[in-house]
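One protein chain omitted, others in place.
Let's turn to chain A:
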Amino acid sequence: MHEMSVALAVVDQVAEAATRAGDVTAVRSVRLQVGELAGVVPDALAFSFELACAGTLLEGAELVTEAVPGRARCTTCAHEWAVGMPPRLTCPGCGGTRTDLLAGRELQIVDVHWEDGGPAHPPTREPISEER
């Protein structure tokens, strides 16, 4: 079970980005893309993530995982298919073996939702009166 190592890597990278940003006070959530073929179990990752966050700026942060289905395309006949699990990486159309994997190996931090001491009303958006 390497989900703990993966969770620690996520926490490290988010904490580093927060430190660089300078004025982050809390991290609310982290959004992660997890491909079907990434070799990571989302439930095990969620469990590990909670533990990995303890005592860091991410304490209490929510992990939001987006599953990315595996998709492939045959370079011979251009057929596209969902690879499934276990994955089928030879072409179901023509039997070809020259395959491009289009998606499914993602293991990526997409974005982070955090609290900081930045300006309450940046010029690019309309102020919302309820928000402090």
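Everything that follows uses one rule, which is that contacts are C-beta pairs under 8 Å (C-beta built on N, C-alpha and C of every residue); 3 or more make two chains touch, one makes a residue touch a chain; residues count from 1.
By definition in this document, contacts and distances are computed from a predicted model.
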Of the candidate names "ABC transporter ATP-binding protein", "Ni/Fe hydrogenase formation protein", "Formate dehydrogenase subunit delta" or "Simple sugar transport system permease protein", which one corresponds to the UniProt protein name of the undepicted chain?
"Ni/Fe hydrogenase formation protein"
Touching the absent chain in the whole complex: find that residue among A:G39, A:G60 or A:G93.
A:G39
Only one of A:A17, A:L57 or A:A82 touches the unshown chain, namely A:A17
Missing-chain contacts on chain A, rising order, are 1-2, 5-6, 9-10, 12-14, 17, 20-21, 28, 32, 37-40, 72-73, 85-90, 97-103, 105-120, 122, 124-125, 128, 131-132
